[in-house]
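Every protein chain of the complex appears in place save one, which is left out.
Our next item is chain A:
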Amino acid sequence: MPAVLGFEGSANKIGVGVVRDGKVLANPRRTYVTPPGTGFLPGDTARHHRAVILDLLQEALTEAGLTSQDIDCIAYTKGPGMGAPLVSVAVVARTVAQLWNKPLLGVNHCIGHIEMGRLITGATNPTVLYVSGGNTQVIAYSEHRYRIFGETIDIAVGNCLDRFARVLKISNDPSPGYNIEQMAKRGKKLVELPYTVKGMDVSFSGILSFIEDVAQRMLVTGECTPEDLCFSLQETVFAMLVEITERAMAHCGSQEALIVGGVGCNMRLQEMMETMCQERGARLFATDERFCIDNGAMIAQAGWEMFRAGHRTPLSDSGVTQRYRTDEVEVTWRD
């Protein structure tokens, strides 16, 4: 019954989680929130993580009712993500692994999301839509790899939403995407935006440029409200995601879809995906904000799977990397 401690800090959320045999024993998290109109920079984010990580670690152990001796493995986010925050978290993971004499595991952040999604929802072999501020991928499992069937060719959908939130000076608390979602519920007018699906892939940078320009013009003239723009942006980008997910499901003959990543918390996205799944006779799986948003337990869960399959990361190889593809990892824990 191995218990795995997981550290996550690749973006502005830092979390420490404990998982044992499919049960999340602890999952505290902190978010670095910047003022409206601004984003989070690597150095400032790393400073935030360094300030709170040790308290989070103690909180996780206390909540789980465990001591260092009860932990069997230390997992941490190897990548992808922002360099300075990744490094700060990795230093703590390496240090406690040596202090407690426990094996260390570097985990792919994307696979952390997928494995937590599978654990929480019970989905057996879904087509995965992974959508967050840093990543947008459609993934399906095949022959010991999580294969990327489609992805963004420029910025992530969450990045598009977050940067649009800055234009409107929408609050970043608790997250810009959440606040856009609430405003979109009050939108009444659909503003036509570019719709950029390119085969299995999507593009969001042009939509962002367009809506930034439109916002300047139309808000001044009163042609639309900020709520209308939030609504229009969501409807457009989410429809694109539904399309490429459906295309992948048709390609794979899949009857399950799983949404993971911070943008996966969005209820409108879940609603649109549910409609598509129902039309196909497929089933949709999604988690709540505890596990959609970056968290330590997802790294612990992926680490748990890897640990049981015999993976280990030597200290000499325990660096981090800002670019780490989902399909680089050999998924030996699945058939």
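The rule we apply is simple: a residue touches a chain if its C-beta (ideal position, glycine included) is under 8 Å from a C-beta of that chain, and two chains touch if they have at least 3 such contacts; residues count from 1.
FYI, contacts and distances are computed from a predicted model.
Peer 1: Name the absent chain as its UniProt record does, using one of the following: "Glutamyl-tRNA(Gln) amidotransferase subunit B, mitochondrial", "L antigen family member 3", "Large ribosomal subunit protein bL32m" or "Cytochrome b-c1 complex subunit 7".
Peer 2: For the chain missing from the view, the UniProt record says "L antigen family member 3".
Peer 1: Among A:125, A:255, A:270 or A:322, which one is in touch with the chain left out?
Peer 2: Within the whole complex, the residue contacting the unshown chain is A:322.
Peer 1: Determine which one of A:83, A:103 or A:206 touches the chain that has been left out.
Peer 2: The single option touching the absent chain is A:83.
Peer 1: If the missing chain were put back, which residues of chain A would it touch?
Peer 2: Residues in contact with the chain left out: 41-44, 46-47, 50-51, 53-54, 57-58, 68-69, 82-84, 86-88, 90-92, 94-96, 98-100, 315-322.
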